[in-house]
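Apart from one protein chain that is not included, each protein chain of the complex appears where it belongs.
Moving on, here comes subunit A:
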Amino acid sequence: MNVVFFSLSRLLQLIPVLLGITLVAFLLLRVMPGDPATLMLGSRGTPEDIAALTRQLGLDRPLWLQYLSFLSDIVQGSFGRSIAYKTQIGPLLIERLWPTLALVGLSTVFALIMTVPLALYTAVRRNSLADHAVKFFFVAAMSMPPFWLGVLLVLLLSIVFPVFPVSGYGKDWLDRLHHLTLPAIIIALGTAALTIRSLRSSVIAVLGADYVDTARAKGLPEGTVIWRHVLRNSLTSTISVLAVHTSWVIGGTVVIETVFGIPGLGSLLVSSISARDYPLVQGLTVTFAVLVVLINLLADIAYSIVDPRVSLS
């Protein structure tokens, strides 16, 4: 099965999953106390004003009708209109998608840069001082809540040694890279703590395999043995750990984006929930779901590239 066909069939399988997610998101929002009209009018609204706005927003219609119009908005790709922003949701989601993707992408790159050399080194030098030090450092990093780690690193690297900006997103792409580096490192530390452990144990297992002995017996240099034979055969389980964790990170951007003032989907979700901006929260839920599914799809494709024995089916 080729990659395109595989991807298309996976995207088709996504339809029932998304339907379920839209229904749950839709219903959960409606059982939450608080409604958009009351929140928008606040102290100014009379009961008549609130009723009029509720009608204007179409929130007085039966639930099933509201759900159907939400689905038809998704099919048309518009996601409807945001109650708070009073604009089409589609462009808003796209505008806020890039900072989140950049943050998640950059943190994944950083995690990989930390993972591969450290996991290989600690696997080869098992139980050395360096092995224990790496283990200790990453367990400590993983145990600290990201916002706490964020505040500590900001104090150190933005105030005491002003290398990075305190928060924000920057204006051009280099400026953005500068702004995103610190939050991406914080996310990457959490990811690397898991992937280093996973890759290290796979490498240890593979190091004892017969084909590694064979490769060495053929007289291949140790570097080639490690890179071509050991690493490649160890990566598959780490890819799934990375995929699962990255899916989790996408949800976790809510915290990091708020702490670092990054205008991504996570910070948009926080503000839209407090405004009870139903259509926007629904649109965001669907976007998050699609992102998670896409990451898992990418992981499956990556397996097949790393290990051709894995077939895409």
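The definition used in the following text is that a residue touches a chain if its C-beta (ideal position, glycine included) is under 8 Å from a C-beta of that chain, and two chains touch if they have at least 3 such contacts; residues count from 1.
The criterion applied here is as follows: contacts and distances are computed from a predicted model.
A single chain of the complex does not appear, and UniProt lists its protein name as "Peptide/nickel transport system substrate-binding protein", one of "MnhB domain-containing protein", "nitrite reductase (cytochrome; ammonia-forming)", "FdrA protein" or "Peptide/nickel transport system substrate-binding protein".
Within the full complex, the residue among A:V3, A:V163, A:A209 or A:I305 touching the omitted chain is A:V163.
When the omitted chain is restored, the residue from A:L53, A:L103 or A:L284 that touches it is A:L53.
Contact between subunit A and the unshown chain involves residues 32-35, 38-46, 49, 53, 84-87, 92, 95-96, 99, 151, 154-155, 158-172, 174-175, 177-178, 181, 258-261, 263-264, 267-268, 270-271, 274-276.
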